[in-house]
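Heads up, the thing below is written out as structure tokens.
Excluded from the complex is one protein chain; the other protein chains are retained at their positions.
As written, the chain order gives the labels A, B and C, with residue 1 at the start of each chain.
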Amino acid sequence: MNFDAWLPAAILLSSMIPGMLIFLLREESHRLRTVLNMTGALLKLGLVIWMIGGVYDGHRYETRWTLAPGLDLVLRADALAVLFVALSTLLWLVTTIYAIGYLEHSPNRSRFFGFFSICVSATVGIALSGNLLTFVIFYEILTLATYPLVAHRGTPDAAHGAKVYLAYTMGGGALLLVGAIWLQALVGPVEFTQGGILGVSPEEIRIELILIFFVLLAGLGVKAALVPLHGWLPQAMVAPAPVSALLHAVAVVKAGAFGIVRVVYDVYGVEFAYANGLLVALGILASVTIIYGSLMALTQDSLKKRLAYSTVSQVSYIALGASIFGPIATIGGMVHLVHQGLMKITLFFCAGNYAETLGVHKVSEMDGVGRRMPWTSLAFTVGALGMIGVPPVAGFVSKWYLGLGAADAGSNWVIAVLIASSLLNAAYFLPILHRAWFRPAPKQWPQEHRHAGRLEIAGALLWPPVITAVLALSAGLFAAAPFTPLEWASLIAEREYGR
Amino acid sequence: MIRPLEHIIIPLGLIAVGGLLGWSFFLAVTGEAGERLAAVALARVPDSGVSNPVTSVLLNFRAYDTLLELAVLLAALLGIWSLGAAAPGFQPAASVLDGMVNGFVPLLILSAGYMLWVGAYAPGGAFQAGALLGSAGVMLALAGHRNAGLPSEGRLRLLVALGVFVFAMTGLLLMVVGDGFLTYPPSLAKWLILLIETAATLSIGATLAAAYLGGRPAARPTTGETA
Amino acid sequence: MMIDALPLSVTLPLIGAFAVTVSPGHARGPGLLAALLTAASALSVTAAVWSDGVLRADLGGWGVPLGIALEADGLSAAFLAMANVVALAISVYAGGYFKQESARHFWPLWLLLWSALNGLFLATDLFNLYVTLELLGLSAAALGALTGTREAVAANLRYLLVGLLGSMSYLLGVALVYAAYGVLDIGLVAEAIEPGPIAWTAMALMIGGLILKAALFPMHFWLPPAHANAPAPVSAALSALVVKAAFYLALRLWLDVFAPVLNEAAANLLGTLGAAAVVWGSWRALRAERLKLLAAYSTVAQMGYLFIAFPLLVATPPGLARDNLLAAVVLLALTHGLAKAGLFLAAGMVQKTAGHDRIDDLGGAAQALPAATFAIGLAGVALIGLPPSGTFLAKWMMLEQAMILGLWWWLVVMMIGTLLAAAYIFRVLSRAFNREPTPYRFVNDARTELPALLLGLIATFGLGIAAQPLWVLLEQGAFG
Partner (left out) sequence: MTGQVLYSQLFYGGSGIILVLLGLWSFLVHAPLLRKLIAINLMGAGVFHMLVAIAYRGIDTSPDPVPHALVLTGIVVAVSATALALAFGKRLDQDDD
């Protein structure tokens, strides 16, 4: 048996199989469930590290399985795939630890962790998809696996949020399916190929190809929360904090953004997309989303909703990077895929901690949380500053490359968008930081649970945000070192453009 | 008053269907169908173990159809039983009718036996014989015999399912030890057909009579133990 | 000595029916044994077709045209395998579901129905098919009325009558065919048939009768009440197998008998009715208040998808593309069969636990039965046509072919159906998320929950990830 041909599948199964087993566990089997969760997460991390090394050395990892004649399931580890896989694997490990701490005493944990694992498997599947069919398959499985997580709490709010979420994502999935089938009927099986495959397509199907691009974009835009398809995201905030963290930083929105990147670079090819004006359309859409999301975030008092709209805005940087013709902006967009994940997951972990320990759900209740929960607040501060783009946090690097790339491509209006959005970012994050550190704490927190131990909160809830904050900081500080997201993004950009 | 569906649409549709059917049928009989299967069938009758061509077809050439048909009969009866118990039945008849029935029933049974036997070389066979047996049961039921002269439920169940069982088992045995499913060895064909037909006659007769009762037979038959 | 699995698959359940008829008090043991043996012999037929090619048995040794033959090609073998897996699961489930009194009625009728199914899939004789259709229809109607409620009896009487009308139409077609061509064997009729009013009328009569039995819109009216009011294992059999058998036969006749006389108008008519069924059935399923009624309307919609295949098949020239399309249609039918049976079986458990099947009040019951809820979820994924189910692959292939042919409107219809299906399935699944914690045991009653779960798993993961074997099977005589 050829190990190289099985590694991608093994990475997928390393979380899929524990997930299936967890469903079967009795509710009380706490220890076994934790063992399964952690084994899966660590095993996956090990396999991914192995794979990164291999891809660096030029190994070709590809699993190909024929589902039916003409329909192949392809899992392939190219540089772009590895970037996303590494992000999701790392963050899954952290989020699993956090979720174990967070849901310690809540009901239906077997169901929760089962779907949690399947959700990550689907994300990894999306990352490793080697053709459009495989992408569609995992994109839909992701919808199926996240629905129970959003609905998990079982409150009327949760039911409503889940319903909205499902309506949006099913609609998006249907559009993606239509686009994919249409495209495949025109040009045959669509393998993701560096530089795209449509550059050589005959002139007479060009109009159809452009139409298909917009159908695909609409399908992917739902998960990527492109305005006006973002409506589900704030609604899905009813989910437990680890789910929000996963949805926003790793799985759902990233899947959409990643899909847009794939379609632009590896299906249409950036040159074809540029020549036919598709990039401009994407850029405008992304810019509108960036500004709109930031403006909406400004008006939210609920902390999680403010973070949600911030996600709407920040994820579109990735699409923005893809929409600017030129390798530098590509680096900016790609690297933001990772950086946004690290920063946003930190923020959500912290929001969960505030809610859990102090009952604080609103920005207006955050006065003085800095002194009450210094470590959590420190992590939150790092994340928030990163989002604004303050050096040396990772977000600065992304924005720097995006701006540089825009200048390089002569798209000065993009720089204006970047500046405006950074100002807006500052406008909705800085007041929070001000409240947290410089306002006096209230006499009484909304709903305080004092943690018995030495730390401000249980270790399983404290360490994850601290770790991700440190990672976000390091990704910015040591951006030029080998094996950083930035270096990897440069590698991808080189390969997409350097033919 | 004219109801459009009933008075216009359906009749017009029927006229169209009838025209199409008639035209097709005309073309079919005036066409090149020729002998159809008649010649083939008649030519093989001597090999079938019986000399009545219809019985040859029913119990040899197309015996499998007949097996499934017995299953249809059984399914119908089981369905009837699942729907409820039989009606209490008629009052016992006065002496004239009773006497007549008592005279007729043995005659019908005798005729059934004859029909069964004669089916091998002349019109007749298991279905005709079964029908006669069934009518004997109907007659008994009309004359007030509570279970149409049928035996107790346990035995009745055996009786109604017997035809399918004997038929299917014969077929399977011939498959295991002989030349194939329901492939009679020529020397035994006559007797195997008779065996199957006898079982089928009993089942058909019992089924028809039991179906006439319209439901599960009463737990303990009070009158008319035998038919 | 030789054992021929073809007649065995039909006669074993008959002998089983005899055994359970004569010993009604102890029906379950012999019933399950007969179920196991029947399924084993039918699956061995499929295995033999897989490895050795088309199987044929001349019953009585006469051969056609005089005798009747049974034949298993790839198409029959595929349907046979699906039907027998589903029937076995239903049998195991029924062993736990029915109590004494209904069990004694269920088992013999159920084995007779099974015999009719196997007989129908293996038959090659047009008149013999009529007999199997009647055996199927009678036993199905009787089984459907087993709950004994007035609604069930009335609905199944209607089903019986409609079925009889359908068979009568079919038989009229057979009489016409025999009058014109003098043979009844499918292969011989196919050789003799030529375009003209006879072939046309016969096709209209036979396929018309069958779409009545397959509940194609607008002849679907009898299905929802009949299927929704039957006992759960019977509903599963009716929805997953009985209507599929009618579709199988229509497809078989279409492909093998009437191939020379097909035209686009007839195919488009069937496709249009199918499209209407998809939209109307899905819509009614969405509005249904009861879980089993929802499942029944969903069957109406699912049958619609299958008939959309006809215009696509006619428009695709023979060759690889058409073979793939045919296989996709079969895959769709098989996945639906498995999924719908799983759905009904699981719904039966939920109904038993809750004491009712009103969707809006299902909360606790659904959460207390994780295995059953998972079965509903898995079956739902397959019914919607989401990955990784067999339906997803099948729909992908059908839609891709539709787009290649430029027939984009079938894509629109199927996407509408898909979205409506998602809406009605998740309407049920959303009930499984409740506030109150429930003691979590995945399986509560293995005998009833596992069959449902297994069917759901095969429909979703089995046929969705490994559909390739179906092509190998259909290579055996089913491709043009």
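Quick notes
Just so we're on the same page, a residue touches a chain if its C-beta (ideal position, glycine included) is under 8 Å from a C-beta of that chain, and two chains touch if they have at least 3 such contacts.
Bear in mind that the values here come from a model prediction, so they are computed numbers and not experimental data.
Listed by label, the shown chains that the missing chain touches in the whole complex are B, C. Looking at C:Ala154, C:Ala321, C:Ile416 or C:Ala466, the residue that reaches the missing chain in the full complex is C:Ala154.
Listed for chain C, the residues touching the missing chain in the whole complex are 127, 130-131, 134, 137-138, 141-142, 145, 150, 153-154, 156-157, 160-161, 164-165, 168, 171-172, 175, 178-179, 184. Touch with the hidden chain on the side of chain B covers residues 6, 10-11, 14, 17-18, 21-22, 25-26, 28-30, 35-38, 41-42, 45, 53-54, 56-58, 61-62, 65-66, 69, 72-73, 75-77, 79-80, 83-84, 87, 127, 204, 208, 211-212, 214-215.
In the analysis below, only the chains that are shown with their structure count from here on.
Once chain C is taken out of the picture, touching joins the leftover chains into the groups A | B.
Per-chain Cα centroids separate chain A from chain C by 42 Å. The mean-CA centres of chain B and chain C are about 30 angstrom from one another, to the nearest whole unit.
Annotation for chain B: no residues touch 2 or more other chains. Residue positions of chain A touching 2 or more other chains: none. For chain B in complex with chain C, the touching residues are 20-21, 23-25, 27-29, 31, 33-37, 40-41, 44, 60-65, 67-69, 71-72, 74-76, 78-79, 81-83, 154, 157-158, 160-162, 164-165, 168-169, 171-172, 175-177, 179-184. Looking at the complex, you find that chain C touches chain A at residues 324, 327-328, 331, 367, 370, 374, 381, 386-388, 392-393, 396-397, 399-401, 403-404, 411, 415, 418-419, 422, 426, 429-430, 433-442, 464-468, 470-471.
Residues of chain C touching chain B in their complex: 1-4, 6-8, 10-11, 14-15, 17-18, 21-22, 24, 57-62, 65-68, 105, 108-109, 112-113, 115-116, 119, 125, 127-128, 131-132, 134-135, 138-139, 141-142, 145-146, 153, 172, 176, 178-184, 196-198, 200-202, 204.
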